[in-house]
Structures are given as C-alpha cells and as structure tokens.
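Remarks on the structure that follows.
All protein chains but one are shown at their positions in the complex.
This part shows chain A:
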Amino acid sequence: MSDKKASGQPPKDSGPDMNRRTLLKAGLATGGAAASAAALSGAAMADSDRLITEIQDWNRYLGDGVQANPYGMPSEFEAHVVRRDVEWLTASTESSINFTPLHELDGILTPNGLCFERHHGGVAEISPADHRLMINGLVDTPLVFTMEDLKRFPRENRIYFLECAANSGMEWRGAQLNGCQYTHGMIHCVMYTGVPLKYLLEEAGVKTTGKWVMPEGADSSAMTRSIPMEKALDDCLVAFKMNGEALRPEQGYPLRLVVPGWEGNMWVKWLRRLEVGDQPWHQREETSKYTDLLASGKARRFTWVMDAKSVVTNPSPQAPITHGKGPLVISGVAWSGNGKITRVDVSIDGGRNWKTARLDGPSLPKAMHRFYLDIDWDGSELLLQSRAMDEEGFFQPTKDELRIARGENSIYHNNGIQTWHVKGDGTVENVEVA
C-alpha cells in the first residue's frame, strides 16, 4: 500500500485543493491577516466560485434513501482515514500492530474502526454463545460465566485511553518515522461498558491469600499477564461494549479486560479466564517482553503505569499546513495513566519558550484530553512541541532526558517530548533538537 502523505509532501489528491480555496475564502471572510488578505483578495474577487454560482448535482438530484447502508460508513471522501501498519516492524501480520490515524481525528474519542490493533495470534472469532469466562485459583468457588451471566451484573460506563507500552518505541534512538500515526498511534480512547472486575472476583470469593490476578485470552496466543489484586479491585472492568456497540473482533469481541492507565498489553482481549494466585506468574509478556532494559544491563519489570504524554497531531508530517499564513489551529492530544491532564504547554521554538494551550472537551481521569493553541502563523519555520502535565504533577521529559536515564534500548514507555519541524511551505518533518 502506498501512502503519499506519509512522505512529508503535501497531499496531491483533489480534496485538499478544494480545501485550500475554501480556507482562503474563510480567511477573507474573517478579515484574516490584513496583508495576505489584501494580496489574495484581487484574485479571489475576480472569479466567483462555480461551486456556488452553479447548481450542483447533489443540490438537484435525490440521494440514497434510508437503508442504503444498514451499517453506516464514513464518507467516500474520507477513504484515506485508515489504520496503517509498518511492515518491517514484525515478522507476520498475525503477531503485529497497526496505528491509529491521530492526525485525522479530533475530540477525545476514537471511532471503533480506527482503534489501533495489536494481536499476538491473529483475531479470534468467537460467537458470544460459545464464549465462557472462568474464575479459578485462590477463590472459594471456581465459577464459569456465560456472556448472558455477565450482562446481569451491575455495569459501568467509563472513558479510558489504551496505550501500548511500545508506543513511540521505534523513536528511542532518534527520529525515525515521519507521521504521528506511526510515532504515537498505538493509542485509542473509547467509552467502555462493562462489569467491575471486583464484582466478579467477589462472586467467586477471593481467599485472603489471593494477591494477584492473571487474565487469559481465548485466542491462539492465550495472552496472559499478572495484575496485582489492589488494581484488580480498584478500577478494572470486564467490558463487552466500546463506544456503545459491541467490542470489535479485533478489540477482543465478545469480552476484554480494561486496566485503566496501565499498559495496553494487560488489557487482555477475548478474555476467557481469571486466575487468582498468591504471587505473579512471570509470563512471557512480563519477562521477555514489556520489561525495560536499562543501560546498566538491568531491566525494570512490572512497569505498568503509562506516564504523562502528549503529541501535536496537527500540523504533523501527514497533516501539513495547506492554507498558508494566518490563523492556524495547533491541535493535539494528551493523556496520563496517573489521572487527569491538568495542563499542556506548546512551544513553537523547539522548547525554548512555552505557551499554555487550551484544553477543550471532557477532562476525565486516564482518558485522552484534547488541546488547542490558536496562533497567527507568519509563515516562518516552527519547531513544534507539546508538554503534558498530569494531576500528580508529572510532566513530560525530553527524549534526551529519557535516554540519559535509561539508555537507548528501553523500547517501552517512551513518553518523551515530540518535535515537528514545520517548514515555510507548510510541510512537516519528524526531527530531534538540542
């Protein structure tokens, strides 16, 4: 699959040309930057827009009726808004990852079909009628639930981000991939509907010696992780809906675990079993993988929390500035596994000076936050950065600070500040600065 936009060049398809015209006119209507508006107004005034002066097909003829699309899909003009993968990252697509197109989204919720995928043995296809959830181990009564049973427990609705611990992992050594979809797209944020895990554990009766819970998936990788009981009883959910509809197959249909604020690998999909034990299991995904190798040769394990992090999604390499000088909306997302984001600062000079951005939309703990900085761009080059701060007082470090503390082979938990180089022509490149 080719992706012209990822090369850092402005899009060549017809859509953006139209956008440019529309935006130029919008600039005029609002007064814009006086000089550029004056320079452009002669040309713009000379010929009227045929899209306005001529009656368009959609204005004359009937469109599709109801039920033309029983399950509605995005407009055909949005066909480029898709998840994308990086072939060289993994050996097979069944144990691989793709990326959420963050630069095409706004607000805080990710549409279900755009949530990045990470599988270790492909997407399991399971009929809900055939799905079972077992609780065993250090419990009074080992239990088996059907999906119908689970939907009779009191349920909750919660919005949480899910970030893979390896998000930005390819950027440890330096700027490598040109687009926030690739550098930061192992994340999504949806509203889950599910049963608090603690209700299920209480139903089975956790013995006093039960200190850890191990969720297990029903897929061909039978994914497992060890979760401390304190977290299991705190805010974990066993979820069956995302954004109001059933989980998508690639997100664990019919049942997944939600472990708010903690690394995505623990959010076991196709959840079929919960074992209670008195110590962790040291499974493959918490020893060989998802441990953070330091320069000393020591490796951190059980690094569960996702740190405060943010990225400017627009402009970014896949979303260059196409409208020229004048009003520019700098937009991005921020999140923290510690709770709410309290502040995001934005720099246009590579971190020398900062301005506090405006947070807009719901601010919920362990959920994505949307920020904006509205500026008047003079067409000069920018070194664009964002820096998130969470309610625990943690703020994002620079990538250099992380490398000094951990070396270059940690792979996971890279929450360093991202820099985009915006050039005079509006194109954008992933760079590192000092």
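Simple rule for what comes next: a residue touches a chain if its C-beta (ideal position, glycine included) is under 8 Å from a C-beta of that chain, and two chains touch if they have at least 3 such contacts; residues count from 1.
Definition applied: contacts and distances are computed from a predicted model.
The protein name that UniProt records for the chain not on display, among "ATP-binding cassette domain-containing protein", "Autoinducer 2 import system permease protein LsrC", "C-type cytochrome" or "Bifunctional protein PyrR", is "C-type cytochrome". Among the residues A:222, A:246, A:359 or A:375, only A:222 touches the chain that is left out of the figure. Residue in contact with the omitted chain (choice from A:283, A:322 or A:363): A:283. Summarising the interface, chain A meets the missing chain with residues 1-8, 84-92, 94-95, 97, 120-121, 134-137, 140-145, 149-150, 152-153, 166, 169-170, 172-179, 182, 198-199, 202-205, 208, 214, 216, 220-222, 224, 233, 272-273, 275, 277, 279, 281-284, 287-289, 291, 293, 295-305, 307, 317, 345, 349-354, 383, 387, 389, 393-395, 397-398, 401-402, 405-406, 408-409, 411, 413, 421, 429-434.
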